[in-house]
Each structure stands twice: as C-alpha cells, then as structure tokens.
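The complex is shown incomplete by one protein chain, all other protein chains being positioned as in the whole.
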C-alpha cells in the first residue's frame, strides 16, 4: 500500500472534485467544508509520505513505475520503441515542495472563504490545480512533468479570470500567453530530448548525459544540441520564475487575482520555475549549466535590483509585493549560479521561504482589501490602532521578507550570497545593494500602513481579523519562524539530494 | 476476368462496403415511396444501424489476413481497417448530430441527406481499401460529389447554394489537377495499380524522366491537399462551412478530411516511396522542403485566419484548416510513424471536433445566430454543456490530459525524431498552437467570464446530442490520459511491410 | 482499287481520290434528297387522295424540287438586324456538315463503303449529336422568340430521344460483338437483328423518327404553333441547308436502320442471286417509305407527351432490351 | 503523314489544361467556369489516351481510366449545374463576382 502513497497523494484532490460535483452550488457551508477538508486530505497524505521518507537516502524514494505509452517506430536499423512510463517518486527537493504545496493549498482553501460567488466551481478548479502542482513536483519523467505542468495552466487561467479584481481577465490572458510560450518551448525541448536520447525518465537521462562525449556524438547529442536544449529549458522556466524581461504577466496576475489564488501562485507556481531549473538545468546538464553560470548570476542580480527599485516606487501594496517577488526570485537565481552547496541550498531555501512569506503577505493584503476596498498605500495608515492583529502580522511578514535573522528569509538570502561570494565576488557585491533596497521598500510600505498617519480622517477599517482569517496567517508565520530558527529541518531533508547534485557538478 | 475467377474472390471482405451500399440504396428507394408527410426518422435509424453493422464487420475482419481481390483494386489490409474504423466512427457520430438538426429546410430533404451521406461514406471507405488509381479516383469522386450536394442540401438557402457552388468549383479544379498528375504517373509506368506502378518506377529508364515524376508528384499532392483543406486550396473551407448545415459541416471537417488523409497516405506514400527524384535522390526526401512549406503555410493561414473570425462556423473552418496543417507535419518524419501519428491524431480530431460541433449545433439553434457571442455566459446557463465544450476546446488547443495533446505530442515526435530534426517546423507549429490558444480560450473566456447571452435561459440538449457529447467528452479525456489504448491497438496489428508489399492475392 | 488505296501510304493523292469519291456520294445524296422530297409530296398526296406536284417536269412533276431549289437559290437573303450574325451564318453549316459526315462510315454494299472505322456506330452517334448544336445556335442567333422556342424544343427533343436511341442499339452490338458497321452487317448473314431484338428495333425506329424531327414528333417546326420553328428567320439558301440536312439525315438514318436491323446488303434466303446493292436499296426504300407513311398518318404529339414518352416509355424499354438481348444471346446463339 | 509524336499530344493537353485552369480561376460567368473545369478534365483524357498508346509502357488501362474520367466529369458537371440552378433560383445571377455573401 505504501508504494501507492504518492499516487494517492497526487490524486487525492480528485476525490474532493467528485464530491463537489454533487454538492448543490448554493449550499455555501457544505461547499466551504468540503473545500477545507478536501485540502486537508493531501496535506495529511503529504505528511504521511514525509514520515515514510528516509531523509538519509539520496535517491528517489516512494517510486512508482508503470508502463504507459509506447510508440513503435520502424526505422532502417530496425524497430525502435519509444516508451513513456508513469513514473513518480520524490527525492528531498520534491518532498519539501510537496509539503509546501499541500500546506499552502490547505491555507489557501481557508483564505478563499471570502469568495462569495461561484464557490463550487472555484473549489473544483482549485483541486485540479492542486493535483497539477503535486504532480509536477513528484513527476520523475519529462512527459509526466509536462502534463502536470500544463494541467496547472488551465485551472489557473479560470481561477484568475473568474475570481479577482477588475482587470482579472486581462491578467488571465497574459498569464495564459506567457506561460503558453514557456510551455511551448519546454515541449519542443522535451520532445527533442526524448527523440534523441530515447528516454524521458530523469535518471535515464542523467545516465545518458554522463556518457563519454564520443558516445553522445553518435546519438547526435552534440554539444550544440545540449546547449540549445538547456537554454530552451532555462528560458521556459525563466518565464515561470519570472526573470526580468519576462515578468510583466506576473505583475498583472498578482495585482488582479483573488488573494487565495495569489497565495498559491506566488507561493507555489512560481517555485515550479526554480524547481525546473534545478531539476533539469542542474540535474541533467550540469556541465553546460556551469558554463552559463555567469549569465545566470547577472540575471539574478538584475532581477534582484530591478524588482527592488520598482517596488520602491509603487503605490499599490499588491504591486509592491509583486515586485518584491521578482526581486526575491533573483536570489534564487543567484544561489543557483553559485553552483556550490551553499548557493544551491540557499536557492532551495529561498524557494520555500519566499513561498511562505509571499503567501502570508498576499493573504494579509487580501484581508485588508476586503475591509477597505482598496490596496493603495495612501488609503491606509494607522492600522495598528484599529486592527492590531493584522498590523502585527503584516509587520512580522515584512520583517521576514527583508530577511530578519530568526526568520526563514534570512537563512536563504544569507546562504545564497555566501555561495556566490565564493565564486563571483563582484557580482555578489553588486547584489547586496538589492538587500538594502529590500529593507527600504518593505519598511516604507509596512510601516506606512501599520503606524503611518491616517491619510484621510475618519477611516474605519472595521473589525479585526476573524478566526478564519487568523488561522492561515498564524500558521504561515509559525512556519516561517520555525524554519528560520531551525533550518536543519529543511537542510536535513535536502542534504542527501544536494549531495547527488554536487556529484553531477563534479564535486 | 472470367466467371471462375470472380467466384473465387473472397467477397466477404467487402462486407462493410456492401452494407453501406445496400443501406444507401434501400434508403433512397424507401424515401421515394414514402409519403410526402411521413416522418423520415426511421431512415435515420436505418442509416445508423447500417453504419453500426458495417463497423461490426470491420471489427470482425480484424483477424483476416491481407487479402486483395479484383486484381488488387480492392485491398483489405490493416491500414484500410484502421482508417475505416475512423470513418465509420465519424460517420456514426455525425449521423447522430443530424438526428437533432431541426432546421425546416433540412427536414424537407432529409431522405436525401441520409443516403447522400452514406454514399459519401462509401466513397471514403473505398478509398481506404483500394490500391488502384482508378478506384481511388472513383472513391474520391463518390465522396466529393456527394459532399457537393450535401453542402447545398438546403436548396432554398442562398448561402447553402453559394457554398455548394464554391465547393464544386474548387473541388472540380482540384480533381482536374490531381488527375493531370495521375495521368503522368500512368504515362510513365503504363500501370494504374499502385503496386505495379511502384515496381515499374524502379526501372532505370525512368530515371531520365524524373522531372516528369516530380511534376506528377506536385500535381497530385497539391490536388489532393484540397480534400484536407491545406494551404493552396483552403479558401473554400470557410465559405462552405459557413453555408452548409452543421451536420454537413461536421462531416466535411471530420470524415471528409480523414478521407483526404487516407488518399494522401495511400497514394502519395505508396506510389512515390521508391521513386527517384531529380539527380536520383529519393523523391520523397527531395520534395520534403515543399511539404514543410505547405504544412507551415496551412497552419499559419488557418490560425491567423481564425483569429479574426466572429462567425463561429468560419472560426471552426479556419481551425480545421490549421489542424490539417498539423496533421501534415508527420509527412516529413521519414519513418513509419507517419501512419500511427496521423491515425491517432485523426481519431482524436474526430472525437473532439464532432463534440465541438455538437455544442455548436445546440447553441446556434438555440440562439439562431452564428456569432461567437452565443457562447456568452454559457457556463451559468448550462454548466454541463460549457464543461463539455471546454474539454473539446482544450483538446483542440492541445492541452495535456486530452486527446489533442497526445496527438500533438506524437506529431512533435515525428517532426523532431529524424536527424536533423525539423526544429523550424516544430517551432512554427508550437507558435501557431499558441496563436490558437487566443481564439480557443476566447470562447472559453466568453463561456466562463462573461454573463448574459440569450436572456440567461437554460438550454435544452436533445438526447442524441447528449449522447454524442458524453461519448466525445469521455473519449477525448480517455484518449488523453490513456492514449496507449488506441496506440496499442494500432501497433498490435499494423505492419508496415503489409502496406508497402503487394501480398495477399488469393488466386 | 479502293482496297489498295486504303492500305497505301496516305498522302495528297489519296486525299484527292477520296475527295472525288466523296463528291460523287454527295451528288448521289443530293439526288436522293431531290427525289425524296418529291416522293414525300407524292406519297402524301396519294394518301390524301390528291395528285401532288404535277406541273413542272411532266405529269409526275419530276423537276418540281429542282425548280424549288433554283427558286431558293435566287431568293434574297436576309439576316435580321438584331441577329447574332456570325452564329446566324454558322448555324446551317453546323447542321449540315455532320449530316453528311456520318455517311462516311455507312456500308452500302460489301464493296461500296468509304471509311471502315472500328468504332463506326459510335462515330455515327457522336457526329450526329453535333447537329443539335447547329439547330440550337440557329434558333438562338435569330433573336426571335419563335425560333428560340423552336430551337430549345428541338434540342430538348433530340437529346431526350438520343438516349433511347443509343441504348436500343446495345442489343445489336451485343450480338455482333463489334461497333464496326460492316461487322454488324456480316453478323446478320443468317438472321437479321430485327428478329433477335424486336424491341430494340421498335425503340430505335421511333427514336430515329423523333431524332429526324418528323411527324408525329415535329414539334420544333410546328407551323401552326411556332410559325416555322428554329429557322423562321432563315431564307434563301441558308434555309435550304436546314431542309437539306434534314433530308440527308433521313437518308443516313434509313441507311443505318437498314444496316443495324435489316441486314444491310444481305439477301433474303434463296434470293442470293440478286446483288447486294439491290437488297440494300430495297430495304432502304422500305424504311424511307415507312417514314413518309407515318407522316401522312399520325397526328402531332403534344409537347409534354412527347418528352415523357421518351423518358418513361422508350428508355425503360431500351434498358429492358439490353437484358432481353443478352438472354437471347445466351439461349440461342451460344 | 507520319505518326504524331507523343510530346505533341502532351503539349496539346498541357495547353488545354492551362487554358482551363486560367478560365476557371479568372472567368466571371459561373457557366464558363464549369466549362473550363471540363476543359481541364478533357486535357487529362488526352493525356491518358495518348499515353496508353505511345508511352514507354503502353496499356489499355489508360483508356479505361478515360472512361471513368468522362463519366465522373459528366456527373460533376451535372452536379455543378444543378447547384447553379438552385443558386439562380435564389438569386438571379451567374456572375461569380456576386457570390460574396460570405465574407469574414
């Protein structure tokens, strides 16, 4: 039974979808209950999977392999089978992200209580989205990865377009088009890889590309080909991450979608970009990745600075957060470019911690928006006096975001920069400017809202956060602090996996 | 051909064709002698039964060895069986669509509709299992002539007539061009039997006339590309689709297109497989750039054309042009994959496109308009219909977990498999897929994001349409998740030698 | 001599000889037409109990037609101002030439035949169809309502009757196994096909009368309804050519009937001593007489009866005839 | 009067074909368009018959092919004309230029 664990985990949201189909659409209470319980289910499964996971082992665990599709091709040199397996499993990296996904999704399901209309279809789409995300992180071959990857695209399109603010449709469209381009590039790269190497499974691909150069030539896997594929893959994930010139869609989504969606989007979906870069870039093409490290580092720094600068001048809280996401994702790139243990660990940490922090902040902004009908900075001020809890949480989140020691943000930034300083000190030094800027814009926004002058007299925010609102916020904050104080929780999980990545890099 | 030889033929293998022919004849006689005001519904059931019986015969023949009778003009091999299954499946579904077509004009000419439909189907089936230029041509024309009339069957509608006339003219020109090419093939070889043609084409003396052979290739290829509405001859499609009643449109875009690909495979591949082009290179390799241009042009024109359509039938016309472009891609794959890829894609195309047409028919009838705005707010009016339509549109757009994706994935494999891979073509195809997102998702957006539409009243779905919708939706999803069901069926039986070798004489 | 000529290298010499022989045949045909018209008038007169032409050329009026021809020759020729002039001029030629061309394949006796084509019958059917176009053009080019209507009617009638006509001879082809007219005559050495395929003959005869636009199928030129039909605007010799082509067709059709069904030059048993040419002439004359006789006897059909008769009676009969002929062949000739 | 070489037949057919194609694509009168298509098909017939007698591999099947082409061409013309008549009943014109009710 335990061998089916991951499958059960991935497809557990389907059960909720089935139940939801039979719930009448006007029965709000049942819908909400089903939604929350439905999101709890994968979380429980994920924790179970975690307990079954042996952190000391480096390889992929909880594996399941079934023959799926076979293409028979008759060629001049005989019959050739291209087969695709249903192959899932998890190593440390996957496990962390699966846990993160289940956790944030659960909280997001609570955060979506503020949705008043079309709740039924919301939850249905939500669970399909969760299925896709869980699948993405546990897929062990390219095909499956791509299927799940695209599977997140469609529900997300609906979720953005149907639930959210005024310009949500536009946001949905730009989400679709940009991510469409990304996945298009990805698909071509994957198929080319498949046709040339004859396999789609990660481990087999790794083995193939570890072959001597002469053998690779024979399979037409020339250096140019490998480089081309790597660049294509990186470009595809760069859209997702997003890397600077390709980031506009993400701003729109963050500004227009419903907070619960943005929690998921910023907390998990963006992480697919980072995950993909680590998994495919580093995992399969370590050599080629090395030669691109300089470029990636520069891109990371650009991201960091650009995001920070623009966040400084935003008047909308959501925009501030959106740019801060751009900026923080730069840190992931920086960590990756370092290509050493610290760097990569930093990148992964950043992935997780930004997931938690941005989820928290977006959730809070959503809460405020519900009270005030706006998220413009100048509409707020003196929040601490009327909504102390909310103000406190906001402050805590802001501090986590700027990297206060003791919170998760600090560890990741610290490690990423530590890694980069080891190899590219100049670039890293430029990057640190971004950290300072971060502190400035976060404090400007957060302090302005919590303690600043009330811009307009008689502003009434209404009641402080309800229990349903407090729960997710406190859970997230707790997670942030726990990781910040006890990073070994992650690094222990990650250690063995990092080891294998390092092996691929040649020590 | 004496009496004994004729009696010795295994006529049983023609059972599917005889069934269709018999039913068509029977229906035409019955229709003549039925009273003017008698309902023509029994004819529908008979036609459906006929198609089902023919389908049963095809399945019963699956184990039959390759047999060819009538001096190889009729040939039963797996290729023909596999494609006949597609044709009959498509035919069956379209007939079900027609069961609900309540337009007054069509009612009046119902009888004609049924038996012309069957004769068209018969023509397509003859094409699927003939290996002689004359029978191929006769089958093609049987299909074409019947379709011309079908397109104009609402003879009191000016649009229907106009579309039929345009169809006749462009079809006639295409036929003439094809025939002109065929006449040169006959001239070079003195044979009309395809296998004899192949044999004769290997004579060294023909190398001196390779120019003529290349000429013949282009003429036939261009002429035949009319049937599939590929680039130089796609302009008829929008007009004809718009003018014809929806069941006919569905027939043209699905069954007729399948038939077009059948003849392309049977005729072009078989005839020219061993032919030498100019300078003695293999002809099929030499002309590949042109096929690529054709495929690319078809995709581009189809997708860009669809972008600016407001009329939903025209939109689907352009979309089907684009789909034809995709299916042309495997022709450059240089391997036997071309059969399986085309077969599978056509199968997927049949279920998804007929499903979409079923929705269209319900909606256009309900709204009395062909404007794309009929989709407004469909989800709130009729969630099931909207969900089904979404599945079909997603499949047409090639989103994973749908049949369309499995098909497109295969096509990419075909394009990138050979060395060097056709990256440009794959890139164009991917880009065009993205363009297609715009119009497919635009419909989805209308259904889900907008409200309004025809007064918000609910839409009733006729039982037969419901059956089509359910079947197509299940098949679309099923083939998307488990494409191996269909692929294994194909691989289990398909033998490429059987297609290219002249075996199976039974005398 | 003819045989040698046919097998020699073709050249201008051959062409010249053929030309002379063709001209001779043309004169013969013209002579036939001249006296066929006279004969027709005489026979009609006889049927109607009146003498017919009896002034010019003796008591029998032997020169009556000759005089008529000369009259036509010196008549003023008018082309209506509104007519389509080139087509107006072309039409009579187009009507006449095929009528003469079909005679090229007709085997009159064993030795008197011009072109011995393998597809003789098909040639006849194909070429004779062109005349319809001539008539149609004539009717249309005149730009006259009567003539247009006449032309259309003629065309409709001729194409309608052409179907049973061509299908009714399938039986004959079946028996002879050839389209060559000589072969067909040879095939009737023992028994004429009229006995083997009576229905075919019946259909053929009726259809051929209709094809010739003769009473009772002479609607296209019904004087009382359409003034004169498609040639109402024609005068002088242009008119003469329409008339001429009709009578040349009479000649050709009678010959064809003789060849296909009556055994051509084959003699009746025990009378072999009489030369083939005489037999042919005799059978031919009977057919011609029969046609004139019909004209004198039967009234004109109504337009709808005319068309429906072709499609609903003659065509099914012709189709039936195919199988009857095949049955006869299977039963008696194997 | 020696025999006519094959290339002459092919040339004739090609010329006819091109005239037909040109007419079918450019003529405004619908009937002429149909006639042009017939011309193209007849060019094919000339090709087939010429090939069946003079090609490298003479064979009767070309002539049989021609029979089928003729039959099909007739059917096509009949269908085309029938549709044209139906069209004419709805809108009295045979000008191809006026068949433009359907434009994006």
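Lettered A, B, C and D in written order, each chain numbered from 1.
The criterion applied here is as follows: a contact is a pair of C-beta atoms (placed from the backbone, for glycine too) under 8 Å apart; a residue touches a chain by one contact, two chains touch by 3 or more.
Keep this in mind: contacts and distances are computed from a predicted model.
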item: Hidden subunit of the complex - UniProt protein name among "ABC transporter permease", "NAD(P) transhydrogenase subunit beta", "NADH-quinone oxidoreductase subunit A" or "Alpha-glucoside transport system ATP-binding protein"; value: "NADH-quinone oxidoreductase subunit A"
item: Displayed chains contacting the withheld chain; value: B, C, D
item: Option touching the unshown chain, where C:133, C:163 or C:277 are the choices; value: C:163
item: Contact partner of the left-out chain, one of C:174, C:243 or C:287; value: C:174
item: Positions on subunit C where the hidden chain makes contact; value: 5-10, 14-15, 18-19, 22-23, 26, 73-83, 92-93, 96-101, 103-105, 114-117, 122-123, 140, 142-146, 148, 152, 155-156, 159-160, 162-163, 166-167, 170-171, 173-174, 177-179, 227, 232-233, 236-238, 240-241, 303-304, 306-308, 311-312, 315-316, 319, 322-323, 326, 329-330
item: Sites on subunit B contacted by the missing partner chain, in the whole complex; value: 1-3, 6-7, 25, 28-29, 32-33
item: Residues of subunit D (touch criterion as defined above) contacting the omitted chain; value: 1, 3, 67, 70-71, 74-75, 77-78, 81-82, 85, 89
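Here, only the chains that are shown with their structure count from here on.
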item: A-B or B-D - the one linked by more C-beta pairs in contact; value: B-D
item: Chain nearest the overall C-alpha centroid of the shown protein atoms; value: B
item: Rounded Å distance, subunit A centre to subunit D centre (Cα mean); value: 64
item: Euclidean distance of C-alpha centroids - subunit B vs subunit D, Å; value: 26
item: Set of subunit B residues in contact with two or more other chains; value: none
item: Residues of subunit D engaged with two or more neighbouring chains; value: none
item: Subunit A - residues contacting subunit B, complex; value: 68-75, 82, 121, 143, 146-151, 153-154, 157-158, 161-162, 169, 172-173, 176-177, 180-181, 184-185, 187-188, 191-192, 194-196, 220
item: Subunit B residues touching subunit A - in the complex, by the definition given at the top; value: 335-337, 340, 379, 383, 394, 399-401, 405-406, 409-410, 412-413, 416-417, 419, 421, 423, 426-427, 430-431, 433-434, 437-438, 441, 444-445, 448-449, 483-484, 487-488, 491, 496
item: In the complex, subunit D residues that touch subunit B; value: 10, 13, 17, 20-21, 24-25, 30, 33-34, 37, 40-41, 43-44, 47-48, 50-52, 55-59, 61-62, 64-65, 68-69, 72, 75-76, 79-80, 82-84, 86-87, 90-91, 99, 101-102, 104
